[in-house]
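First the structure, then my questions, so here it is.
Every protein chain but one is kept in place in this view of the complex.
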Amino acid sequence: MPPKIGVYLCHCYGEIGKILDLEKLSQQAGKWRGVAASIHYPALCSADGLEIIAEDVRQGRVDRVVVGACSPAVHRDTFLRLARQAGLNEHFLERCNLREQCTRAHRDQPALAMAKARNLLKMAVGRLSPAESFEPVSSSTSRSVLVVGGGIAGLTAAENLARAGVNVTLVEKSPFLGGKVARLHRYYPRFCSPRCGLEVLMARLLATGRVTVHTLTEVTGVRGTAGNFMVELLKQPRYVKDACTGCGACLEVCPVEVAPSAALPPGRQRAIEGPGLFPYPLNYAVNRVFCRGKSCSRCVEVCPAGAIDLDQEEDRLSIGVDAIILAAGWEPYDAGRINNYGYGRLPGVITSMDLEVLARPDGPTGGQLIRPHDKKPVRRVAFIQCAGSRDKQHLAYCSSVCCAATLKQIDYVRAVAPEAGIFVFYMDIRTPGNLEELYRRTREEHGAVFIRGNPYAVEWDPGAEELVVTADDTLSGSRVAVRAELVVLATGMVPCAVPAFERLEKDTTGFITGHLPCSPMEVRRAGIYVAGCAQEPMDVSTSVKSALAAAAECLATIQNQSVVVPPVVERHKCDRCGRCVEECPYGACSFDTGGYPAVNPLACRGCGICQGGCPLRCIYLPGFSSREMAGLIEAVDTGSMDEQPCVLAFLCANDAYPALDLAGTRGTSYGANILAVRVPCAGAVNAGWINDALLSGIDGVLVVGCRTTECHYGRGTSLAESRVNNLRETLQRMLVEPERVQVLTAGIEDGQSLVAAIKRFVKQLQELGPNPFKE
Amino acid sequence: MHEDRPFREITLQDLERLDPVTIRTARSCANCGRCGGACLARIRDLSPARVLRLLQLGRLDEVLTSRFLWACIGCRRCSRCCPQELDVATAVVRLRRLAARHPRATFPEHLLRLLCS
């Protein structure tokens, strides 16, 4: 059955009608093939106007609708609602931009505007004739989430998801939960013990009954996409069974002392470890790196519960989940690599994480401020900020928490030694927001001396058995030396490596982050969310916030249906080359059992990068099949404006299309023969369309995307560039000027510069003359 | 010629001689430098900002023998502009009292002549 297309033209209360002769246009359109009805009306978006279209659809007079009115970027839901109410498939409603890109842009040239309007309408009709209907695909979800990392971010995300009714699997690579936060003495801004906050969190998490915890477990593999991830887990043996009561008898007999770090002496830590002050899980764990194994077995003999089993073996398991929250956390930068500070070489040089251990009542000194190796009382403490940070030899970035952490630790020191002298070597003190108060208090109440300069060296004075820190104080322009018993290096944060996630896109600092600022939590693989210090260096309260944000974004994905209508695959044409699977920035495209690409609707974000790269044009978003695009392109009347070259411009819907709308709205005129086609991303433009355009006699083709760093979908513009460059090489060989096809970039506010670039392009085309394929 | 400037060790004992207002001013100073910009009596790099910085590093002697203390005309612009609301001018006046008693005080000679004649 041939399509019955209705063409509805809107006067927009005169804004369109005063410039275009809609009566004439509507009569002309009525004669085109496939057009069953063609009318014009003062305002189609009014209730009456919408009713006219709806009535025609309901009566069966038309089954496809072209609305010639404002830009598709406005009144989106008005016409979507109309389609739904009238029972019209939403892909059978095509918007034709007669206002922003026609009457507004060419308001001074009504004749040209008329010709352009006619062309735009013909293109819309040409595209709609072969269109097919699409139904949104739904997929059921069992709703389960894997949380990688049992620190504060992971626990917070797990707790919120579990309370929302999601089944959570929590994996932690160390034997105990709590992460770095459980190792802190206190955390700012309230200076309370972190174990209190963790305890509350843990209680609420366990109360949900929806969490499975795997400690000593690492993720070894991730397959699939949002809605159906398969995750491989490797569980290391704990050597202690659940019968453990946590009595600590094993700790008493274990002969292997373990030092907490390179700078601290062994305290009560042994090769068999207890859970410390945050006992989740309660049972002890044998650290196989240090344990002497069965030749010793003293702990096995002494355990009253018989819980220790040195024969346990590693375990592999695989689970299916709908989404993953990556909260793998951070490691302190290896202070031993900063040679001139002598960490691990000079006694009394420790890192800020070491100081947290020292300050704790269960630390090796019992919370006393004495030098760990010789028990000498500490009268002066020197803090070195940016130890290895903002240094291209070490960490080029600022870890954002070390300043406030040092100020917090000065509080620790002064609490146990009120007379202690405090010296802080710094480059900049970064204490945003309320933390400024902490900085002020440290100066005023603790009398800390701040020396603006990165120390030159830390040396050991054997006579006085003291450390000497030397630096240039750039504020006073003088070289200073500070004697101290303890030097604390404020080392930065390095993201923990999780090999299974190594392929995720990272920022320049090596952290895994989403698209900032639009979708910061979801990484470039739909269904994986990043929280806490895996994302960027952050303090505890920011980690909690980021975990909540990640949980919220994750919930929206797994609870909801797909955001967009995903592309369809025409299997009979597909030759399974796998370009779409490889190029999809969200990993939404994977091979099904037959080896054909299958798109996961939960993961698809509708960028169309798959269709841009498909050599056979057998994967496409609704409205972009080769038949529809050929219909659109072949409808262009290239002879309508002889004096001007005819240009087909594929404009990215995020930035370039609204930018051109905006230019038109401001009355900036550009060549009236620029025919814009809205595409989701520059990466969605298939080279075949450009072939079609050139063969149809269109003089030049523009592909306008976002600037490479701003592309919503990551590589859209660069993919478009490489595809266009391929084509340009072929054109060159054919002795067709490659300049006829160009890729431009534009931001959403760049209407004026985009127009200028388009004008330059048109001028170039005028010099080149008409398209050689023009008959 | 390389300038042979040794590393000067920071000791804070001297500061115990200061009165509470001055010591609070010195400790609370965030080294923004605004007072130095506002000062009408600034001599080269000597300014209220510099005085406070030297105090923070415990170099009281240098402050008390500095000519700046006597150059201050008491306009109080430093106090008015301080973002931490510190009374810098009062601290300078208090420092003068100590300076007058310093064995190597640089009490301006013309004033000395005036007073002694």
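Lettered A and B in written order, each chain numbered from 1.
Quick note on the criterion: a contact is a pair of C-beta atoms (placed from the backbone, for glycine too) under 8 Å apart; a residue touches a chain by one contact, two chains touch by 3 or more.
The definition used in the following text is that contacts and distances are computed from a predicted model.
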item	value
Among "ABC transmembrane type-1 domain-containing protein", "4Fe-4S ferredoxin", "ABC transporter permease" or "Ring-1,2-phenylacetyl-CoA epoxidase subunit PaaA", UniProt-listed name of the chain not shown	"4Fe-4S ferredoxin"
Visible contact partners (per top-of-document touch definition) of the missing chain	A
Selected residue (touches chain absent from view) among A:129, A:365, A:513 or A:626	A:626
Candidates A:615, A:667 or A:769 - the one touching the absent chain	A:615
Of A:297, A:726 or A:752, the one touching the omitted chain in the full complex	A:726
Touch list for chain A against the chain that is not drawn	573, 575-579, 581-582, 595, 615-617, 626-627, 629-630, 634, 687-688, 691-692, 694-696, 726-727, 729-730, 733-736, 772-773, 775
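Quick note on the criterion: only the chains that are shown with their structure count from here on.
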item	value
Gap in Å, rounded to a whole number, between the CA centres of chain B and chain A	53
For the chain A and chain B complex, residues of the former touching the latter	421, 423, 439-440, 443-444, 447, 449-452, 470, 473, 475-483
Chain B to chain A touching residues, read off their complex	5-10, 12, 24, 27-31, 45, 50, 53-54, 56-58, 84
